[in-house]
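Here the complex is missing one protein chain, while the rest keep their positions.
Up next, chain A:
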């Protein structure tokens, strides 16, 4: 009985200690993470390859449709690229004219580091994935992780060769470890603002709060991170607006956001590292 009580106290203090903000992992944790990361990497890839084989066969029918869509996307891209080059050159000229410092010039430049998924922890309260790049590749805690479709999560722990990503399904305004994402809408970058604060597991949506009542945000808008506050990089797709409501106190509005990613089927991810 006494031992049980002692065990309880020990565990509750361990839980409490590890729940609070920790800067670095201890070396046993790092060693375990890297060893398991290495071993799991050997299993995850072949398993994915075999699973992918079946998937490819069933996807064969959609290829023509996809090809059509991609052609349209490429034509849009070429048109935008020409436009972008003009704007980028103009921007550079103006930055030089206004004597921007090196730091200011680098502010919104990011390096997208590709990472392979090593393992997935399917737990609705603690949905994490492990990726195969870590401290040695310049990954740091709290950096954003994206997939091809959009923002996936945040680096929660870093070891020398692997790191753990906490997915945005763990986003929660009442949890001291989760940061709200400053967000805006594509095409309304200077007029729209809100904070993506929590994820609703029941509905599978994010809640965007603190939106001004005169905000032009509308249903169907694509929500991207705004980079204000510098906790998250700028311009990463988060989702689309499903509906907007008046908030709890009637002063601000809230919006329901459908995530751009499905939170399943992980292959490659990108860690967004500031340059």
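The rule we apply is simple: a residue touches a chain if its C-beta (ideal position, glycine included) is under 8 Å from a C-beta of that chain, and two chains touch if they have at least 3 such contacts; residues count from 1.
Operating definition for what follows: contacts and distances are computed from a predicted model.
A.B. asks: For the chain that's not shown, choose its UniProt protein name out of "L-lactate dehydrogenase complex protein LldG", "Rod shape-determining protein MreD", "ATP-binding cassette domain-containing protein" or "ABC transporter permease".
C.D. replies: Checked against "L-lactate dehydrogenase complex protein LldG", "Rod shape-determining protein MreD", "ATP-binding cassette domain-containing protein" or "ABC transporter permease": the hidden chain maps to "Rod shape-determining protein MreD".
A.B. asks: Just name the one of A:166, A:192 or A:226 that touches the chain not displayed here.
C.D. replies: Of the listed residues, the one touching the omitted chain is A:166.
A.B. asks: Touch as defined at the start, partner being the missing chain; which of A:6, A:19, A:74 or A:114 qualifies?
C.D. replies: Answer from the full complex: A:19 touches the omitted chain.
A.B. asks: Just the residue numbers, please: which parts of chain A touch the chain that's not shown?
C.D. replies: 7, 11, 14-16, 18-19, 25, 28-29, 32-33, 36-37, 39-40, 43-44, 47-48, 50-51, 118-128, 130, 156-157, 164, 166, 169-170, 172, 174-175, 177, 201-202, 262-266
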